[in-house]
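I have placed the structure first, in the form of structure tokens, so that the comments after it can refer back to it.
Note that this is a trimmed complex: some chains were dropped, and none of the rest were shifted.
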Amino acid sequence: SRRGIPEAIFAPGKTVEEVAALAETALDTTGRAIVTRIESEEAAALEGLDGDTTYHERARCLVVHEPGFEPPEISATVGIVTGGTADRLPAGEAAVIASEIGASVTRIEDVGVANLSRVVDQLSRLRELDVLVVAAGREGALPTVVAGLVSAPVIGLPVSSGYGHGGNGEAALMGMLQSCTTLSVVNIDAGFVAGTQAGLIASAIADARP
Amino acid sequence: SRRGIPEAIFAPGKTVEEVAALAETALDTTGRAIVTRIESEEAAALEGLDGDTTYHERARCLVVHEPGFEPPEISATVGIVTGGTADRLPAGEAAVIASEIGASVTRIEDVGVANLSRVVDQLSRLRELDVLVVAAGREGALPTVVAGLVSAPVIGLPVSSGYGHGGNGEAALMGMLQSCTTLSVVNIDAGFVAGTQAGLIASAIADARP
């Protein structure tokens, strides 16, 4: 796999047969197949794949490990921070991928800018992690607030919630790009990209550890 | 004046003579003239107007009171909250107008989402005011954070700072429209509108006071 990033199959727009064939190849060549944005019924249709199959419902991801596949483990931590239920899927996608890269993943949920005390309550947990993915929809201000409180690199993950002007994640993306604290950003709902970038940073840190 | 809102003359695109003529008429008919978005040199050129002239540098507003004009006074308070120097002009405009409507105006400066402790330090001052105008550029998250901490109505005033995607206040406007706490919003840099709306609310509150 390129850069230690497991290959993933993006399911939308592909037939179940196409996904199955691509997964088969991935299993044969890398010992693992990851399918993103796949609904549970379609995932069920892939059960025949030869290996250990896990369907991550809240992430809409299917992961298959060939019998005997040794998942990597790296000594670095990735935090995935979310505010509400709308952030679940992209954040879940990021968590699954970072986990498959081998990082130790911590979910920190229900923190939002409308209620700062919940952010403050999580401060010590937030400060313990090596890299943070902070997901947010609507106005997308949570990564800005979190990045102001921690020293680890923060990756903003804008989520396609909200409606009207700036809905579908455009306000969240813009806000993160304009953030007055230091962030880097991925595209709207791009949980896979956020998770792999977090995984790359975690790998670099883990590699540096003695 | 309509709705107790003093008429104001928007200077850009008008010659000094045109502004002077409009100000003259305003003085004659209402005892007061307010000119917004006027640079100090142009304001100086209007010194001949008959009355008490004040040029509010940080707000780029000129206010003239006819000799004997009795400025209104209302028993309600308006807070104008800002984060940085870029917010100065629109916030200043709001402050001048709310003041001319007769509200007691308090400026709360240097609070920003990148440094929450400064917001928390101002909490008791913020909670004492009747209406708040909260200005913010770049990602425009400050009104959301403030509105989550106070009970008074908050008017978000997006400021045309920032650069790149979402610059010129578009990210700030979008973020305020998507805010997950309750806000109403005015256009980018529309300090005059924010100030008059705050003044109308303050007037309604003052009128209700026994």
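Side notes on the structure shown:
For reference, chains read A and B in written order, and residue numbers begin at 1 within each chain.
Quick note on the criterion: contacts are C-beta pairs under 8 Å (C-beta built on N, C-alpha and C of every residue); 3 or more make two chains touch, one makes a residue touch a chain.
Keep in mind it's a predicted model, so treat the numbers as computed, not measured.
In this structure file the homo-oligomer totals 8 copies of one chain sequence, with 2 depicted.
We take it that only the chains that are shown with their structure count from here on.
Its C-alpha atoms fitted onto chain B, chain A is found rotated by 180°, rounded in steps of 5.
For chain A in complex with chain B, the residues that touch the partner chain are 83, 112-116, 138-141, 144-145, 147-149, 162, 164-167, 170-181.
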